[in-house]
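Have a look at the structure below before the remarks.
All protein chains but one are shown at their positions in the complex.
And now, chain A:
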Amino acid sequence: MGTNSNGFNKKILITACREALYKLNPKVQVRNPVMFIVLIGSLLTTGFVLRDAFQGSAGNTTFALQITVWLWFTVLFANFAEAIAEGRGKAQAQALRQTRTQTQAKKIIHDKPQVVEAASLRKGDIVLVEPGDLIPSDGEVIEGMATVDESAVTGESAPVIRESGGDKSSVTGGTRVLSDWIKVAVTANPGETFLDRMISLVEGAKRQKTPNEIALTILLVGLTIVFLAAVATLYPYANYSGVSISITVLVALLVCLIPTTIGGLLSAIGIAGMDRLLKRNVLAMSGRAVEAAGDVDVLLLDKTGTITLGNRMATEFIPAAGVSMEALADAAQIASLADETPEGRSIVVLAKQKYNLRERDLTTLEAEFIPFSAHTRMSGVNLKDKVIRKGSVDAIQKYVREKGSELPENVKFACEGIAKSGGTPLVVTEGSKVLGAIHLKDVIKGGIKERFKELRQMGIKTVMITGDNPLTAAAIAAEAGVDDFMAEATPEGKLALIREYQEKGMLVAMTGDGTNDAPALAQADVGVAMNSGTQAAKEAGNMVDLDSNPTKLIEIVEIGKQLLMTRGSLTTFSIANDVAKYFAIIPALFSVAYPAFGVFNIMRLSTPESAILSAVIFNALIIIALVPLALRGVAYQPLGADIILRRNLIIYGLGGLVAPFLGIKLIDILLVALHLV
């Protein structure tokens, strides 16, 4: 629940208590078959208690009353668990809703903006958004450029730039334009916008059960039916054997045996899993994708931004034969002074750090800066007396050849060496005289190698996707420690690679942002689109990362795994609990008719009534006790399946066997001390 504020927590708790009561409505309760059975059992025992109260009975009415009360608590506790999981999302949805209400839009009708209600906008409408306006709906920027405050959606306060064309053209309804203006083509009908989907997701109102949740529910229903049969047939068997058992006790036995612990917490686990994603600013469009994330076998990661820092950095100057290091550094620095690209800045920084060359003022040098052009593929400066250019090996070679010169052998050799090591060579020339090469290096993100090692231990293969040539790619792949790489990647190539892995039965996850990533995102089992990306990419993926941080994929996988582990662990715990409950209840049921059964009362529970009541109370309390675990998820560490399994079996399997023995005994002692039995 975080530590943000206690008032917030209290509010959620109070709402959850109210919700727990509301969820008693059979129409709502029936969504959870295990707890529905408990509800029916509670109604049944309540009926008996009322009948006894009015008619008077020979039986132990206080005992039946206590059982009944605790059965009701069992249902309420389970409802409370679900409500508290939903609570956080509900509060968030409330905040989101406020941004959505009463937005006005300037719809372009016959080239004139006209103010309309945002809610009336349909797909294909075009709106004008000016500074201070809320963007009324999701859309694509078709004209203009603006800075947009997306904090309402992402929580990130720094404004972002949105412009027409390219990969930064998508805007989200509910965000605010800060400067300039844009024309936006609406891409979503009311009720289908990103904000709408986000609200319904965090609210959990339209939460669909996920495939694994459905399968687990089937298992739990199966167990419930078995126990229902076992308990229902116990009545005739007991009759035959001359043992009298009241319906209230049979209901108590049934509720203790059916998997109420996992049944009561199952939906809370699911909601909490989605919530954990949301806390990391990832919006999963379906729970299915979260589960699939736990199963991922292959991660396709874009090199840039995920494995390496976005930009290459200059790390070394290599002068041509007969040129001094200082001369090269000096020329490189002058050529880069006006170059605002990160590469250019890094050259200036390197010159300063290594050769103590201070930045000079271009105007005093009377220099004319020649920016990079796609045509010449060079940049540089024209000074009074000299012309300096820097560019790729090919571009400079072409440039100097035209001037009747050649690349010196040692520069050529150095460039090949740089390329082989995964770097990018940049050649600097003054007129026709080549001065030397600059080593631009991809800088691997700190800690990424360790992450990949973890992933490998989890059994997940990492594949780096890059547009670089195979040589460069191989070098970076080796340095970063990925398992495989795909060089000179094209959108088609990516798609084919995903299909190839899927053909082998593997589940593939990838991140993407561009429109050309959309097919691959759609094909991948888990496709995480960057929020900064295009609308097409966001539609194609099944998750959106609001922080646009490609490394997030690793966390998503962990959350998926944690979700499944929590389900498995609590199921095991729930079933293991039954052993102790049998040891409490069976002797209590039969030891009146057959005192010999006392030998099985290994917990030495004081009376049959207190034994049964203790088991019922334990069964109810354990749900509440495990709510924090269900919300937090079981601890996850990236280790092999074998180790994880052993650890969880000991904690939840063995723990599930032992805990109720202790718990039931303790409750029994308390009940006796309080004279409740």
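Criterion: contacts are C-beta pairs under 8 Å (C-beta built on N, C-alpha and C of every residue); 3 or more make two chains touch, one makes a residue touch a chain; residues count from 1.
In this text, contacts and distances are computed from a predicted model.
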Candidate names "TRAP transporter large permease protein", "Response regulator", "1,2-phenylacetyl-CoA epoxidase subunit B" or "Potassium-transporting ATPase potassium-binding subunit"; UniProt protein name, chain not shown: "Potassium-transporting ATPase potassium-binding subunit"
Which of A:L44, A:V243, A:L383 or A:A419 contacts the chain that the document leaves out: A:V243
Sole contact to the chain not displayed, among A:W181, A:F372 or A:Y636: A:Y636
Per the touch definition above, residue among A:P211, A:P342 or A:P628 touching the missing chain: A:P211
Residue of A:A105, A:I126 or A:L234 touching the missing chain in the full complex: A:L234
Options A:G124, A:G222 or A:P470, residue touching the unrepresented chain: A:G222
Of A:E86, A:E291 or A:E609, the one touching the omitted chain in the full complex: A:E291
Touch list for chain A against the chain that is not drawn: 211-212, 214-216, 218-219, 221-222, 225-227, 229-241, 243, 253, 257, 291-292, 294-295, 297, 456-460, 502, 504-507, 560-562, 564-565, 567-569, 571-572, 575, 578-579, 582, 586, 589-590, 594, 596-597, 599, 636, 640-642, 644-646, 648-649, 652
